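Complex shown without one protein chain; remaining protein chains in place.
Going in written order, the chains are labelled A and B, and every chain counts its residues from 1.
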Amino acid sequence: MAYVIQGDKHDWEVVIGLEVHAQVISNSKLFSGAATEFGNDPNSQVSFVDAGFPGMLPVINAVCVEQAVRTGLGLKAKINLTSVFARKNYFYADLPQGYQISQYELPIVGEGEVILDMPDGSTRTIGIERLHLEQDAGKSMHDQHPSRSYIDLNRSGVALMEIVSKPDMRSPEEAGAYVTKLRSILRYLGTCDGNMQEGSMRCDANVSVRPVGSTELRTRCEIKNVNSIRFLQQAIEYEARRHIDVYEDGGTISQETRLFDSAKGETRSMRSKEQAHDYRYFPDPDLLPLQLDPGMIEGIRATLPELPDEKKARFVRDYGLSPYDAGVLVAEKAPADFYETVAKGRDAKLAANWVMGDFFAALNRTGKTIENPPVTADNLGGLIDLIADNTISGRIAKEVFELMVETGKAPAIIVEEKGLRQVTDTGAIDAAIAAVLAANPDKVAEYRSGKDKLFGFFVGQVMKATQGKANPAMVNDILKTKLAE
Amino acid sequence: MSLDKNTVRNIAHLARIEVPDDELEHLACELSKIIDFVEQLSEVNTDGVPPMTSVADLSLPQREDAVKDGGYQDKVLANAPEADEGFFLVPKVVE
Partner (left out) sequence: MSKLTNLTIAQARDGLAKGDFSATELAQAHLGAIDKARGLNAYITETPELALAQAAASDKRRQAGNVGALEGIPLAIKDLFCTEGVRTTAASHILDGFTPPYESTVTANLKRAGAVFLGKANLDEFAMGSSNETSYYGGVENPWKRKGSDAKLVPGGSSGGSAAAVAARLALGATGTDTGGSIRQPAAFCGIVGIKPTYGRCSRWGIVAFASSLDQAGPMTRTVRDSAIMLGAMCGHDPKDSTSAPMPVPDFEKALTGDIRGLKVGIPREYRPEGLSPEIAKLWDQGIDWLKAAGATPVDISLPHTKYALATYYIVAPAEASSNLARYDGVRFGLRVPGKTLDEQYAKTRGEGFGKEVRRRILIGTYVLSAGYYDAYYAKAQKLRTLIARDFAEAFKAVDVILTPTAPSAAFAAGEKTDDPIAMYLNDVFTVPTSLAGLPGISVPAGLNAEGLPLGLQLIGRPFDEETVLKVAEVMEQAAGFTALPAGVEG
């Protein structure tokens, strides 16, 4: 279902490319031995290299290189055996060296792809242009003092992966799905924690619009540092609409960097960044070209975990789930594992309904986490077993589940304590039925004279008489025979 | 002259070096002389010649991922012209 924006003159589509900066999970920085931890005293995790002191030199962190390769493999991308680090030169208070060590002409990872799972169960493939390694900058705080900005270099030199997509997205929804999926892949790979609040995953959006049907690429604007998926989507909607209004008023869009103001829900031009940049990229003479050994790459490939797409395919294939359900379950590794424990040797569809239904609901309600869930996977499995062997009915099971959430007890114990075991002994059911028929001679007569709609009434009465514990199937059979007499 | 006043003004801004307007003319001449001198390289045919990446024909050495540096805020700030509460201070930057 294509996303089309109505204009006064014609219909428009939006063209979106995303640049995601993902902080690499490593103990120390990309080019120095200082720690990467988040939120310590200012400038306490800074080496003289990170602070750009005279004569200091960068030495690259092997794990950061591996993480970039692992991510590249996870994105089904081409790994470049030779890549080059270049200096991006510009002056800023939190850029101590006066340049950022990044990769320009030869990035460590080339073209790859990310497959989006859309709510309607369909998928969209978004191209990855490149992934390169680069240094993070420090932090400037502008609100500490009337006339001063405060500079903390703790983040200066932390390894980032800049992951650049092709301009393949056509709606805010797809952009959101892309970031969600990319985040999921990075977390499966263990190369980035994906924490957007703490800024370990940051997103810039390149947005342009064009009349539906045209294939041109019009001038784009880059919206910087949108720190949540919701804001990303708002920013894209706003920016697309802004372009359309400008075009339809006969105006032109100038390429610029814009900032999303989440309070106002609008984007505005970044004055400071407006003046044309000239970064004067050139290969960093302090570093040699990075050569990767194919053996090392294969070694990493061999240790790749099962990624969301493969897991999803397996869930559809082996558990007979719908693509959408499978997609929901594999979005994060923990719930996927939880589901597999529940589904093991049981009715997989029933298990999926319970996990995605009552269990996820309980998770939200109780605010608990999958790591320490309101109901363990084994107990939920046990509950499903009780349904399967007719110990309880599905309706009673819902009751039992709530009690499991409250008490944390195993389902069998709750069923015993509360005497919720389903009545399957014919004698008891015969008695209950006899009582109901005796109590309603007129209705029995009506039924026998052909008003068989009344059958449901008799079932209801019997179930009521047995507090719902009677086995519904048996009640049906016996009632039929009794009423037929 | 290969560099005019404006070009010099622009590169001076890129390099964040203040150049008084009355020096621009003279500086443009000086720099032009040097640029004219290096221009001679254009006469050499370098088709198919790879640019030198490094005279040291080694590949990039990598270090282990261990925290072995930092943790000396005092030393990092010791030479700072202006610092407060563990931060470096600069004139307020407006975004």
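Definition applied: a contact is a pair of C-beta atoms (placed from the backbone, for glycine too) under 8 Å apart; a residue touches a chain by one contact, two chains touch by 3 or more.
On a predicted model such as this, the values are computed, not experimentally measured, just so you know.
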Where the complex has a chain not shown, which of A:Glu173, A:Glu266, A:Asp286 or A:Asp385 is the residue touching it? A:Asp286
Out of A:Leu18, A:Ala93 or A:Ala326, which touches the unshown chain? A:Ala93
For the chain that got dropped from the picture, name the residues of subunit A it touches. 48, 51-60, 87, 89, 91, 93, 96-99, 149, 151, 278, 280-282, 285-288
Footprint left on subunit B by the chain that the document does not show: 3, 7-8, 11-19, 27, 30-31, 33-35, 37-42, 44, 46, 49-56, 58, 60-61, 63, 72, 75-76, 78-82, 88, 90-91, 93
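As a convention for this text, only the chains that are shown with their structure count from here on.
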Which residues of subunit A touch subunit B in their complex? 26-28, 32-35, 41-51, 59-65, 84, 91, 93, 140-142, 144-153, 259, 270-272, 278, 280, 283, 285, 287-291
In the complex, subunit B touches subunit A at residues 14, 16, 53-54, 56, 58-71, 73, 75-77, 82, 84-95
